[in-house]
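With one protein chain removed, the remaining protein chains of the complex are shown where they sit.
On to chain A.
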Amino acid sequence: IREKLAKPLQVGSGQKLESENIIDETSDIEDLLKEDDDYKEESNYSIETSGALKWKEDLSRKAAEAFLRQQQATPNLRKLIYGTVTQDNEDEDTREELGGLFRVSQPDRGCKHKADSLDCSKFLVEAPHDWDLEEVMNSIKDCFVTGKWEEDKDAAKILADDEE
């Protein structure tokens, strides 16, 4: 049984390594998930023979799912924050030479501008919604106590359940 379990797991981790090299990751993970399904069917009979190893049933599938979830959820924001920040180019590189002696200074470069801009913690609204529209107003309706409550927190629902 050990051998059987170990083998598909190895295949799984091999796939994972490969997927890191290939750009189209999501389709690769889908393949990986499909493979795991196959593996599950094949190992079904071994589980029937020993109930003790039931918790190992679909470990690699669970791992693959967790991996997939993580991949879908975060990559952009994390990369945006902790990814390598492009160093602002030293001024010397960007200046044009004039007559081989003077250099034209170009103060308004994008990154320079950011480094010296206003130090303020307020988060300004760039594209305000039109709060007169019914549709827009409805988009935050459930943020208020007057809106719809979750099943487990809805007082009316809980009361009704209690009476039953």
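The rule is short, and it goes like this: a residue touches a chain if its C-beta (ideal position, glycine included) is under 8 Å from a C-beta of that chain, and two chains touch if they have at least 3 such contacts; residues count from 1.
Note that in this section contacts and distances are computed from a predicted model.
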item	value
Hidden subunit of the complex - UniProt protein name among "Mak10-domain-containing protein", "DNA replication complex GINS protein SLD5", "Large ribosomal subunit protein mL44" or "RNA 3'-terminal phosphate cyclase-like protein"	"RNA 3'-terminal phosphate cyclase-like protein"
Contact partner of the left-out chain, one of A:K62, A:K141 or A:K157	A:K141
Interface residues of chain A (partner: the chain not displayed)	73-74, 77-78, 80-82, 85, 88, 105, 107, 112, 114-123, 125, 128-129, 131, 137-149
